[in-house]
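Everything below concerns the one structure shown next.
A single protein chain has been removed from this complex, and every other one stays in its place.
Letters A and B mark the chains in the order given here, with residues in each chain numbered from 1 onward.
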Amino acid sequence: MLIKKHQYWAFVLPALLFIVFIIALPFLIGIYYSFTDSNGLRASFIGFKNYQILFHDVIFLQSLWLTVKFSVVSVLLINIFGLAFALIVTRSDNRFNKSLRTVFFMPNLIGGILLGFIWQFIFTSAFKAIASSLNLNFFNGWLSDPNTGFWGIVILFVWQMSGYIMLIYVSFLNAIPQNTIQAARLDGANKWQALLFIKLPQLAPAFTISLFLTLANSFKLYEQNLALTNGGPYRSTEMISMYIYNTAFVNFQQGYAQAAGIILFLCVTLVSFLQLALSRRREK
Amino acid sequence: MKKKKISKYLSIFVFSIIGLFWIYPFAIVLINSMKGKRGVFQNPLWFTKDFSLANFKTAFQALDFAHSFFNSLLVTVGSVLLITIISAAAAYAISRVKGPFSSIIYYICAGTMLIPFQSIMVPLLSLFGKVNFLNRTSLIIMNTGLSVSLSIILYYGAFQGVSKSLDEAAALDGAYPLKTFAYVIFPAVSPMTGTVIILNSMKIWNDYLLPSLVVNKNGMYTIPLKMYSFFGETNSEWQLALAGLVLSMIPIIVLFLLLQKQVMTSVTEGAIK
């Protein structure tokens, strides 16, 4: 053995301490908090009461449902856009490949707060200008309506994430050996058939990865939500993370907020295990 | 043949339109940041006559930009430095010493990655609040704790790919493990170090939620924090808010354009591994 025992711990301990104190310990304390009526200053044990109230809390259920709806819609759209972009930028006959890749990826660099403000400007001012010049009421007041407000966040998120997912698809597309495609083309398959029967099956693992990444990100979405709609109008676009934040730091119902946090954790875990099971089954 | 050529130009044309469309939100922000209030109101979609760069000066001062930039840089560099060193060391040890401890640590890392920040935010804040430790240093510490798990897993994969014969050769030369690690093994995985640095820098530089809870006070504002409060103060003076947005985006976009290829590789690698 090259590394002695005490040396091993010297290498490992710093990381372990960080994980324990920043994640594991708060997580365990958090589980306890969720069974108390903590308001940040005082707390007493109240059993499962927080969870019972949560499942009758209209606003919580609504924000949870909104988050699920948001996740499904944006996962679909992001993957469609991501794949389409990946196919565009891997075409051999396109000399703008590189710059297009940069363009598509660019929104992913910017933080959620800035993105939210950019789109707030577009949905309020730019859309208003479009509405009045085209005389189309469709473009008015996007952020003051629950329905269009929801789509506003979806559009923002698709704009942010598609370039990222594109990169994943690109790396899998590049890994497909050129000669399989050429062989298929020689056998008489046209472009679309080659895409459908050769490329797409090879992209299955990329799809699983992208699915998981987008799902996890959309469940945790907060900053975009805050900067774009701040939950408005009347908390109708408030997603689960914002619900937890407001409950904990505006209402000071910290035990209650923590119970919602634990439910969020369970959702994310469930999604991850589904993904794991899915990719395991495919490997067999 | 002619038909093929036409379709080629057509597709290039279509793709360029899509690209322009995709980048238009950036353009619209830039355009309107160089106007007066009037122009934004008249036609937010394109340039108007009242071109001026005065907004940038106002926004620069209001954002206390040099200071906020410095705070962002300090927090990002500090956190990333700590994350890189700590996670590389841990990953090296668990990749070289196989045993129950190593696998437990690996699974701890994988497990903690499942925990969303929102599920630990309340207790984490109250823990640090109780000991009066909420400042830039504690922000760096929290960032580190929240990022080491993923970084360890990334590094673990990279160290697996480095042959153990390198370690052995170094040991024969009389080097201690620390020396072997620092001078032989760590340099051998520098592409992964690049990935770890880039992934974490992007995340920490752009973060708003955690800094808003930890360093939301005078003198410690990072760029996203300051931008958020500045936005609240601009009161429908869009041209100022947009100038602030442009300023806030410049650093990361410039850095990206310089390191484009590396950033894209790193991002892909971080997702796939």
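In this section, a residue touches a chain if its C-beta (ideal position, glycine included) is under 8 Å from a C-beta of that chain, and two chains touch if they have at least 3 such contacts.
The rule we apply is simple: contacts and distances are computed from a predicted model.
Missing chain, UniProt name from the options "ABC-type sugar transport system, periplasmic component", "Lactate utilization protein", "Formate dehydrogenase subunit alpha" or "DNA polymerase-like protein": "ABC-type sugar transport system, periplasmic component".
Considering B:81, B:253 or B:272, the position touching the chain not shown turns out to be B:81 (whole complex).
When the omitted chain is restored, the residue from B:28, B:63, B:108 or B:134 that touches it is B:134. On the side of subunit B, touch with the chain left out of the figure occurs at residues 70, 73-74, 77-78, 81, 125, 129, 132, 134-135, 187, 190-191, 193-194, 216-218, 229, 232, 235-236, 259, 261-262.
For subunit A, the list of residues touching the undisplayed chain reads 37-44, 53, 58-59, 141, 144, 232-235, 246-247, 249-253, 255-256.
Heads up, the rule we're going with is that only the chains that are shown with their structure count from here on.
For this pair, subunit A with subunit B, the centres built from the Cα atoms lie 16 Å apart. In the complex of the two chains, the subunit B residues touching subunit A come out as 8, 11-12, 15-16, 18-19, 22-23, 25-26, 28-29, 32, 40-41, 43-45, 86-87, 89-90, 92-94, 96-97, 101, 105, 108-109, 112, 114-124, 126-127, 141-142, 144-146, 148-149, 152, 167-168, 171, 176-178, 180-181, 202, 205-209, 213, 224, 227-228, 231, 238, 241-242, 245, 248-249, 252-253, 256-257, 260, 263-264, 267-268, 271-272.
By the touch rule above, subunit A contacts subunit B in their complex via residues 1-4, 7-8, 10-12, 14-16, 18-19, 21-27, 29-30, 33, 40, 88, 91, 93-96, 99-114, 117-119, 121-122, 125-126, 128-130, 159, 164, 167-168, 170-171, 209, 213, 219-220, 222-223, 226-227, 240-241, 244-245, 248-249, 254, 257-258, 261-262, 264-265, 268-269, 272.
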